[in-house]
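Apart from one protein chain that is not included, each protein chain of the complex appears where it belongs.
== chain A ==
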Amino acid sequence: MVVHIDPDATLPFWRGAQVFRFASVAYAIGAQIVSVRAQAPPGSGIPAYSHPVISWALIALLVIWSGVSGLVYAFELAPRPPTVVIELVITVLLTVSTVWVVRPEYYHHHQSLPSTFWITNAVVSVALLWGPAAGGAAGVGFSLLSLGIEEQFHNLVTDATTPILLTVGVTMGVGARIVSRAQQELSTAVRMQAATKERERLAREVHDGTLQVLALMRRRGADLGGAAGELGRLAGEQEQALRTLISEQATVPGVDDSTDLRTQLQAVIPAGVNFSGPAGAVHLPGSVVTELAAVVRTILDNVARHAGPDAQAFVLLEDLGGEVVLTVRDDGVGIPDGRLAEAEAQGRMGVSKSIRGRMADLGGEAVLETGPDLGTEWELRVPRAGKAG
């Protein structure tokens, strides 16, 4: 079973962010075209830019860097952390360069140039990579830098830059974190489910093949006696050991903690016992499955001890939708009428009480029918949570 889960859950965020980057580059170019012709103060004939040529070079750097970083982020061409660090440095330099290329008369009343709101990209990258706290800090940092350069600190409260960049940093960070965590949980769940499936498959395989052969050897060996009988006895011991082993293996719960009672029962029921059940899986919570299998095992042990050497045991599993019914029956000597005291002395009634108690703990019930030469028949009923009634 091959499960493909993209380890990078935040990739769609990174890709989306590059669309925004593209739009912000277009805006930065537009702002440059407008600003580079502007006069400060308006109508004074004095150009707003002190170094227009350098400002074009800086815009070129902004465009090239945007292209490079956009491709790197969207297609994972290079590790993200160093790229984000370079992006931070370039964004800070471009923002600070305002002081150099534009005259104070202009930028004091306008945004930082040439970076404009393109600086938001750096905040988004930091948030996606390092989470909401780092994203928020980057947002506040850039907003303070920007306002500092524009000498607009007195407008900190009325200016929208700080709340917007802070919000962008925190929300993008939270979003990326949530998606990453969900992805991790999903991949753990899928791995667990695959492992459980594989265990169940192995248990089935061992049950169908090896256990059948060992059971056959034990029976044939017993018929033949002598050295073959000894081999048969050894095969029987291994059968029992293997059966116990796979029953322990099969109890690993699935994603929603529900396991297949049928598989579990087939693993714990000894070879001589006849098992009947539906073709499909009978899912119940893992703890209920484990307990039911243990109760069935207890009853079967009891049958082996008390029902007589020729007794045969049968287990029937029925899924009625709202409840699951297990019948464990033997055709042995049964419990004769008026012999309950003796039965109690033999420890059988103690076992009965324990079985009833365990079934009651599961919210179900256990009914025993018995009589002389009628064998014993336990009917165990467990309601399905949510479907009961």
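The rule is short, and it goes like this: a contact is a pair of C-beta atoms (placed from the backbone, for glycine too) under 8 Å apart; a residue touches a chain by one contact, two chains touch by 3 or more; residues count from 1.
Simple rule for what comes next: contacts and distances are computed from a predicted model.
Novice: So one subunit is absent here. Using its UniProt record, which name fits best from "DNA-binding response regulator", "Nitrite reductase (NADH) small subunit", "cytochrome-c oxidase" or "Electron transfer flavoprotein alpha-subunit FixB"?
Specialist: "DNA-binding response regulator"
Novice: Which of A:L320, A:A360 or A:A385 touches the chain that is not shown?
Specialist: Only one listed residue reaches the unshown chain, and that is A:L320.
Novice: For a quick check of understanding: of A:E150, A:E291 or A:D331, which residue touches the chain that isn't displayed?
Specialist: Answer from the full complex: A:D331 touches the omitted chain.
Novice: Just one of A:A38, A:V96 or A:A271 touches the chain that is missing; which is it?
Specialist: Of the candidates A:A38, A:V96 or A:A271, A:A271 is in touch with the missing chain.
Novice: Please output the residues of chain A touching the missing chain, sorted low to high.
Specialist: Listed in rising order, the touching residues are 204, 207-209, 212, 215-216, 219, 262-263, 266, 271, 274-280, 312, 314, 316-321, 327, 329, 331, 377.
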